[in-house]
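Excluded from the complex is one protein chain; the other protein chains are retained at their positions.
For chain A:
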Amino acid sequence: MSTNNKQRINIAITAMGGQGGGVLADWIVGMAEASGWVAQSTSVPGVAQRTGATIYYLELFQPILGQSEKPVLSLSPASGDVDLVIAAELMEAGRAIQRGFVTPDRTTLIASSHRAYAVAEKEALGNALADPDVIHRAADEMAQRYISFDMAALATATGSVVSAVLFGALCGSGALPFARDSFEQAIRQGGVGVDASLKAFAAGHDQALLGDGCTDAPRAEPKVQQWTYKGQDAGIHQLLARIEADFPAELVTTLSEGVRRLLDHTGLSYARLYLDRMQQILLLEQDQGATASYPLSQQAAARLAVWMAYEDTIRVAEIKTRSRRFQGLYTEVGIDQQQVSYFREYLHPRIEEVAETLPAGLGRWVLKTRWASVLMEKLFAGPKVVSTQSLRGFLPLYLVARMKRWRHRTLRYALEQARIEDWLQLLVNVTRRDPSLAEEVAQLPSLIKGYGRTHERGLRNFSLLCRATERLHGHPQAAAVLAELHQAALKSESGSELAAALREAGLESLAAELGAPGDQQAGAVQVMEPQPAP
């Protein structure tokens, strides 16, 4: 008995809620039935209709003329027996391959290359984004034909949803024996959002013709670009000339970017301080007989610039009130500048942030003096919603931003510079002893990020690892251990993985510090932490 596979086309569609997978299935069924085929579709929703993926499974069967016998169609895909897999998101394409639905002898895989990130990818403290190339490689190998591009972007551009673009790509792929007219007719029959769907369909159709594989323009990896200053300020010109004069050519791009950031953050003298500090590191690296690429200086230049350009209230106020930020928001949200709109900023400075904006002595006194901190807290701290599109919201922030010329007097400045100096000192000490460990130490400041408690947690971890570095002196695998500790610090907010890793490394006393939440040892600052209620 022969099989009749040739007469049948088996299709699996994987889509998440809101992507229109059901509509796509209906279009295909409608088109097939209108063309005289027998069509069956069914679906297995993920948990209810929420964020899980739903698999739609369709079988299209071309009856032989005059044959009245009805085919027996299956309700679920079998591995090795799927002609067409349509994935409305890239990882779902990966999942379809994992499940064996994509086979080299017959499967056309059409997948949108955009990502809907899973919770595990989003909630990580560090970078947990899945590598799209892993999917592309598997798809290239496993699919007979693989057609992929960012269909979500096309859908947005055409004011439609991804299913219409997928339907267009399906038509363009030629995987189904129906003419373009039949596809478009199916969309018209559906009757909802026909014009937008047809537009998206056409866009998908055309891009599918560009060829197999992923046809997206390659994503430009963000790269530091050479910056040339075209302004009039003699001081800046002088500073940039100093880079060329005092530093090897390999570091010029990196350092001028660092200088650019610090000019933007505070000003000329601060950028000069940055170069002074970098000069110290370079000398050290050269003393150690550095290779031509200066890995330590490269690494330190980036980390130091990011750290020195720390986000204090002045910085936040400046970013929030800049015109280019306004333009960016208009574009992102897709609104016309002329339209009446409000940017309601959610701010919640704590007394710490307020005091740190004051001159160092005064700020310290406020933090120590109960009545003063209560007063300052009442006046400036606490939850606020501020509209930067109205004068009442804009002006105070604008004034705070202008305080940057006095930034070097603030408490926050004093605290940050002390921490930075400590770190630089550590870097110097370690470089003399163990250059490979130094490269790990150079990366530690990336642990410090965020605001408020998040910032404190980062500082706590940073400080722990700095002290761990000192204790690792003489350890044969010190660099590897520190790298592991760094990874462990990014595992969870509670720090339990970091504590375990510290114990593993024989640093019990440091691990013990993580045991008591709220116990802050970060750098020089004593942070006032709200005590848990009894």
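Here is the rule we use: contacts are C-beta pairs under 8 Å (C-beta built on N, C-alpha and C of every residue); 3 or more make two chains touch, one makes a residue touch a chain; residues count from 1.
Following the convention adopted for this analysis, contacts and distances are computed from a predicted model.
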Hidden chain of the complex, named as in its UniProt record, picked from "Cell shape-determining protein MreC", "Nucleoside ABC transporter membrane protein", "tRNA 2-thiouridine synthesizing protein C" or "Indolepyruvate ferredoxin oxidoreductase subunit alpha": "Indolepyruvate ferredoxin oxidoreductase subunit alpha"
Selected from A:66, A:218 or A:231 as touching the chain missing from the view: A:231
Sole residue of A:95, A:364 or A:475 that reaches the chain not shown, by the stated touch rule: A:95
